[in-house]
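Partial complex: the chains shown occupy the same locations as in the complete assembly.
A and B are the chain letters, set down in written order, and residue numbers restart from 1 in every chain.
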Amino acid sequence: MSIIYAIDIAGTFAFAISGALVAMKKDFDVFGVIIIAFVTAVGGGMIRDVLINAHPINWIGDINYIWTILTAVGVTFLFRSKIAPLRKTMFLFDTIGISVFTLLGLQKGLSYELHPFVALVMGMVSAVFGGVIRDVLTRKVPLIFKKEIYASACLAGGVIYLILGNFNLNEDLRFILSAAAIIIIRTVVVKYELELPKIKKDILGK
Amino acid sequence: MSIIYAIDIAGTFAFAISGALVAMKKDFDVFGVIIIAFVTAVGGGMIRDVLINAHPINWIGDINYIWTILTAVGVTFLFRSKIAPLRKTMFLFDTIGISVFTLLGLQKGLSYELHPFVALVMGMVSAVFGGVIRDVLTRKVPLIFKKEIYASACLAGGVIYLILGNFNLNEDLRFILSAAAIIIIRTVVVKYELELPKIKKDILGK
């Protein structure tokens, strides 16, 4: 479990940096940057825990999330000119983060004896809604609704995790295989610029 | 109770379609459309249940909501060019939906022994806040705050439901009379384009 916890913290760190960078570009002050980093990093898990009544919720039950986020904001302030261009590294961290957030959320849902499909939704909520809150607070249309295949990768990985539950696999192996699937799918999709289908406006008549 | 459950599901279906249509007009991808349909349909009840600590919350406790929403999104994708123009039919479904959502929310609040006025607020939250979340996520000023008499119809129906509690009525009849009141008020208001009074900007001095 401790390697998964380490990846969880690393994912939190990566999400906090991505939130801090968005807030800095929007000209927010120090406090605003911390808030945006915070909701980006723990917002998804917080919504999940409130919805499934898992108290204490993520960042209240484990103070390490707060320290991780404050450290990430500090690092972003100090090294912003160096971090911003590191798109590939950031993308890697971010992708590892969402894979772990998805599977941890799914596991938590299952441990609360939710219907597997609801648990799957909880996994996606964990991975995705931090970014949605970030975009609402910074007044962007949540990117994820428009062209990110992000959530679909999480969904696919979650389904794989559920399917693998039918085989006689070691739990760690099951987790790692599913996480790998998310990371590979997202990387391939972004590399080849794949998009989910959209319904054209003109079909809607107006 | 089963006829009320059927109407609840029909209302969920109608709300999901209305959310899906908004998201498609905004050029969202499949995933975005599902999310918007989802929050529109169950967002109000979800907020209500979190606020009154009613776990498992609506769509976690009853998987049928999720199937209903996914079906509604599928139907909207397949028949979008035919559904979009059906304004009157959609309006009817939507109005039946809010009447049922209002009264179910109010009933649930009373069953949790809330103050009747707080239960009334919960009824309105159930009916209205799905649309508010939809509008926030799609970056519209929530329509309901500006010119929809929507919420006022819910409020009136809820008050009628509470008042009817003082008479010796059959519970089903009480529910149906109150729902009819909401449907009639909203239809009359929309037909004659009534609006709640507003305070003009110039009165405010700037």
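Here is the rule we go by: contacts are C-beta pairs under 8 Å (C-beta built on N, C-alpha and C of every residue); 3 or more make two chains touch, one makes a residue touch a chain.
Computed from a prediction, not measured in an experiment: that's the story for all the values here.
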Please state how many copies of the single repeated sequence make up the complete complex in this structure file, given that 2 appear here.
-> 3
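Assume only the chains that are shown with their structure count from here on.
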Would you pull the chain A residues touching chain B in the complex into a rising list?
-> 50-53, 114-115, 117-118, 121, 132, 136, 139, 141-142, 144-147, 151-152, 155, 195-199, 201, 203-206
Under the touch definition given earlier, write down the residues of chain B that touch chain A in their complex.
-> 21, 23-33, 35-36, 46, 50, 53, 55-57, 59-60, 63, 66, 77, 80-81, 84-85, 136-139
